[in-house]
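Every protein chain except one is present and positioned as in the full complex.
On to subunit A.
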Amino acid sequence: MIEDIVKLKERGLTLQEIAERMNMSLGKVQYRWNKYRQQQSPPEEIFAPSQEMTKEKWSMPFEYKEANACLMPRTPESLYVYWSFSESVKIMAEHHFRTKWEELPGVLKVYDVTDILFYGHNAHRTFEIDIPPMTNNWFLHSLEPDRTYIADIGTRTFDGSFFTLLRTNPAETGANEVNSSYDEKIERWKQQDISQPEWLENFSTYSYYQKIR
């Protein structure tokens, strides 16, 4: 059978045409043809190996040099926060406090901002965590379920006040228990009393020129 396929192939027919001519499925013809070719020549790569890269390879860093803090949902009692500083923020902190970056204490401040428009001072509750040097992420445990949190990464002033350097997006701890059978927010939403949902939707409509009007 393979001899017939080879003959037809040499006459320039496509495998599809050969399959029709020989009343076989294309799959069978492909299989026979590939097998034949394999026997004919030593195995070779389908694509030529790519040429030696002359360029310096970009390698994945430990973190990026951007001022960024991100809070991620996880469980009803825990959230995850990661962050990184830009050179600029480090320099400004050093400048403002006239203290070396490495000597500034690292502090994480967590705000419960459930159902409020947070502007920096109006959280329901807050707590602070001293973080070890060289830390760039933290798992927040023992949080209250069904609340919205924001975290600040900052430092402490000489008189003990917390000073914010970075602020995360808000994130929610999920419900741990069965809720009630009535929910005001969904009712208002269903009645179309509001144009935007009154709950947190997870994704940021990030735009590059965010602050340019």
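Rule of thumb we're sticking to: contacts are C-beta pairs under 8 Å (C-beta built on N, C-alpha and C of every residue); 3 or more make two chains touch, one makes a residue touch a chain; residues count from 1.
In this section, contacts and distances are computed from a predicted model.
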Which listed name, "ATP-binding cassette domain-containing protein", "Glycosyl transferase", "AtuA-like ferredoxin-fold domain-containing protein" or "Putative ABC transport system permease protein", is the one UniProt assigns to the chain that has been left out? "Glycosyl transferase"
Out of A:20, A:66, A:115 or A:128, only one touches the absent chain, namely A:66
Given A:40, A:142 or A:210, the correct residue touching the omitted chain is A:210
Footprint left on subunit A by the chain that the document does not show: 25-28, 30-31, 34-35, 38, 43, 45-47, 50, 55, 57-60, 63-64, 66-68, 70, 72-76, 78, 80, 82, 84, 88-89, 91-92, 95-98, 119-121, 137, 139, 146, 152, 157, 159, 161, 163-165, 167, 172, 174-183, 185-186, 189-190, 197, 199-213
